[in-house]
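Working notes for the structure below.
The complex appears here minus one protein chain, its other protein chains still in place.
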Amino acid sequence: MGDLGGSTTAGSGRRMHDLMRELFPLNRSLTGDGVRATLATIGRTLPLSIVETPTGTPVFDWVVPREWAVREAWIDTPDGRRVADLSSSNLHLLGYSVPVDATLTLAELREHLFVHETDPDVVPYRTAYWAERWGFCISRRELDTLPSDGLYRAHIDASLHDGSLTYGELVLPGETEEEFLLTTYVCHPSLANDNLSGIVLLARLGEVLRERSPLRYTYRLLWSPGTLGPLCWLHNNVDHLGRVRHGLVVSCVGDAGAFTYKRSRRSEAEIDRAVVNVLRASGADHVIRDWAPLGGDERQFCSPGFNLPFGAFSRSPADTFPEYHSSADDLDFVGPEALEECLEMLIEVIETVEANRIYRNASPYGEPQLGRRGLYRSVGGGSSSEAALLWVLNLADGENTLLDISDRSGLPFSEIRDAAHRLLGHDLVSTRAGADRPSRA
Amino acid sequence: MGDLGGSTTAGSGRRMHDLMRELFPLNRSLTGDGVRATLATIGRTLPLSIVETPTGTPVFDWVVPREWAVREAWIDTPDGRRVADLSSSNLHLLGYSVPVDATLTLAELREHLFVHETDPDVVPYRTAYWAERWGFCISRRELDTLPSDGLYRAHIDASLHDGSLTYGELVLPGETEEEFLLTTYVCHPSLANDNLSGIVLLARLGEVLRERSPLRYTYRLLWSPGTLGPLCWLHNNVDHLGRVRHGLVVSCVGDAGAFTYKRSRRSEAEIDRAVVNVLRASGADHVIRDWAPLGGDERQFCSPGFNLPFGAFSRSPADTFPEYHSSADDLDFVGPEALEECLEMLIEVIETVEANRIYRNASPYGEPQLGRRGLYRSVGGGSSSEAALLWVLNLADGENTLLDISDRSGLPFSEIRDAAHRLLGHDLVSTRAGADRPSRA
Partner (left out) sequence: MGDLGGSTTAGSGRRMHDLMRELFPLNRSLTGDGVRATLATIGRTLPLSIVETPTGTPVFDWVVPREWAVREAWIDTPDGRRVADLSSSNLHLLGYSVPVDATLTLAELREHLFVHETDPDVVPYRTAYWAERWGFCISRRELDTLPSDGLYRAHIDASLHDGSLTYGELVLPGETEEEFLLTTYVCHPSLANDNLSGIVLLARLGEVLRERSPLRYTYRLLWSPGTLGPLCWLHNNVDHLGRVRHGLVVSCVGDAGAFTYKRSRRSEAEIDRAVVNVLRASGADHVIRDWAPLGGDERQFCSPGFNLPFGAFSRSPADTFPEYHSSADDLDFVGPEALEECLEMLIEVIETVEANRIYRNASPYGEPQLGRRGLYRSVGGGSSSEAALLWVLNLADGENTLLDISDRSGLPFSEIRDAAHRLLGHDLVSTRAGADRPSRA
């Protein structure tokens, strides 16, 4: 662990998991009080700004929809049972269902029932944000118990009303106005990995970064409903996007799967190279995926008009694990260790871009005499262990960043960074005058 | 199959093979009436222009040679047999043999006899266009029957006279003057795969394209004697070569071997990328070869002074199959299915370059809301099946062609093209104003 980590992160896994447990029951959706309550909970330890965008606001090609509220929802069966009760799990209700109170046959009701495609024991998660529909999600096993004769009563006490879409952001000013934006989505109800894990990870990361503020970059952490939330944020900040130097979409960080990084549309942006560098040096199982315009909120940040340097960081990505979008994605599916490992990995990434600068060798004609500065063994003849010093000196020509040097040398970024700092202490390198050149991208 | 294909090509294999059967006996060479008769046969269904270049015409570093005509050629043996008779196979006569009527021993005759290097049962194919020679080609098994005593009579009633070199071309004007030139060679006598297959494939392709004219590109199909034919065409068209945007040399397309594409000298011209894309998406066995200045007529089109974007399309390339340049390359060696598959593959290539344009996302800030346009599922939560739409939207930034998008996404070109057309129908993309940028090359 580097400068930001160490004891600061110890115990973080347990704290994050505890916060997930508290947030799990809230009924989050694209809009509404579930999101607000979630942000309020995070706001107990962090000074979040809450931004509301009113219903009807045009947001690029979209319009903010009506806000959804639901009080109760259930089905009464002909044999006297109450099933698909919202009060037992908020996955039972199709997200954004319109209100209904109807008596109908099973055949009629069947068109409003959703079951999981493969697993008969779980309740699927479904939404219909943009259609005037209502429906319930139940397990196939429960569906099979429903009598085919008799009448059912379907009851949804919901409303769609003019309101707003809510997101929260935390800004930690840095030494510069250049930003590192980390974002996650808050629109899913009781699903643990997807995406309470991302919500609590950014919350804990915010606490860690706040203790260390100011850093070189301004850090902005964003909790917003998926798709439309980032669009609202982009719309509200469209004149300031040039300050976004690095971005990460963080989600699905609580399961036991390998670390997964999906490159930005630019493929070789500094954030891409930093995350790949960190994952490779970690020795941990990991997967690097090429950019594709399918997935999560990176689709908005990396749309061609913005083309921001946003990658996506996760463990098992959304849509690739069997528990995805079902009641099996519960608190037992995620673990404190998995969360803590992700926190540490993100801190490594942040430390990497924080330290990634261009240095210039102040003594570029031949190697400087390291020995008289105590940087080199005094009895020659054995092997060299000063590799990082020599790599920095050799490539510090005003063109290469430390990340370039780490990548070309194959040495961990932390070793290269430490070598640069040692050389800086001996005036053997200097930081380049003027603004740092962006890394090759 | 795309827009040009479908029922148009059904039965084409049989028609092409029938045409090969008709053309097989003609005695084609670098010049002469065999070529003219071949072009006349093709001209029954296509409005060919026949171009004659007179003997003695300087053509770059070459001069058009005298025209060759032969009436009869045979060897009478001491034991009263007639062998190597031109009337039984026109492979028996060394191409461009000078006339002779001589009585000689077997030892003397032997210097004028050519046998196949490895297969004792076949008659090889040999020519001597640029030397004053005469000779016969026979099988080694027949050679072994010739008595060593007694006198032979070698008779060749041939003439070399001032005449011309003949090629035929079909021009199908397109919406633009930019051309796609497809060419094949007509100088081989009774050899089926090499290259009656190429001759009949272009003839059938010409019929298919003519039914669909005008297309975006002007299509020019060229049937010419190898090497000198393309040089004459280049010489005659040297001021208009800038209009040639794509080129293919088509030959050896009738055997059962894997599809083979040899890249142009440019390596990554649009034609190279289109053929490679089509072959990869086809799932068929295929081989991609790098450019080399050995092979067929692509050597002329890709000479450094021209450097035109010409690849070579075949099944088993010339010189790689045992039957090559021998009597074993007969009508049984080629099949209708093989020909028809090649026709379909070329049509796919043509459809690809026809449709390969640059589109620009008209709504590039975030993703447009596909759902309200009926382009997206209405109940969210499952997997996306709209990959092609999203890829086009994401990369339609005015820089990428559809081929670029297909290559980067790994989706078949036809899916990308269809997605672009759907988006165009909803005004979500536009074709770029002004001339299309050439694809990266």
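Labels A and B are assigned to the chains in the order they are written; within every chain, residues are numbered from 1.
Here, a residue touches a chain if its C-beta (ideal position, glycine included) is under 8 Å from a C-beta of that chain, and two chains touch if they have at least 3 such contacts.
Keep in mind it's a predicted model, so treat the numbers as computed, not measured.
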Among A:S159, A:N236, A:N307 or A:S363, the residue in touch with the chain that has been omitted: A:S363
Sole contact to the chain not displayed, among B:T31, B:S89 or B:T127: B:T127
Candidate in contact with the missing chain, chosen from B:P25, B:P214 or B:P293: B:P293
Residues of chain B in contact with the chain not shown: 59-62, 94-95, 114, 117, 124-131, 133, 135, 227, 230-231, 234, 238, 265, 292-294, 299-300, 302-307, 319, 325
Residues from chain A at the interface with the omitted partner, ascending: 361, 363-369, 371-372, 378-384, 387, 390-391, 393-397, 409
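Keep in mind that, in the parts below, only the chains that are shown with their structure count from here on.
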Chain centre separation (chain A, chain B; CA means) in Å: 54
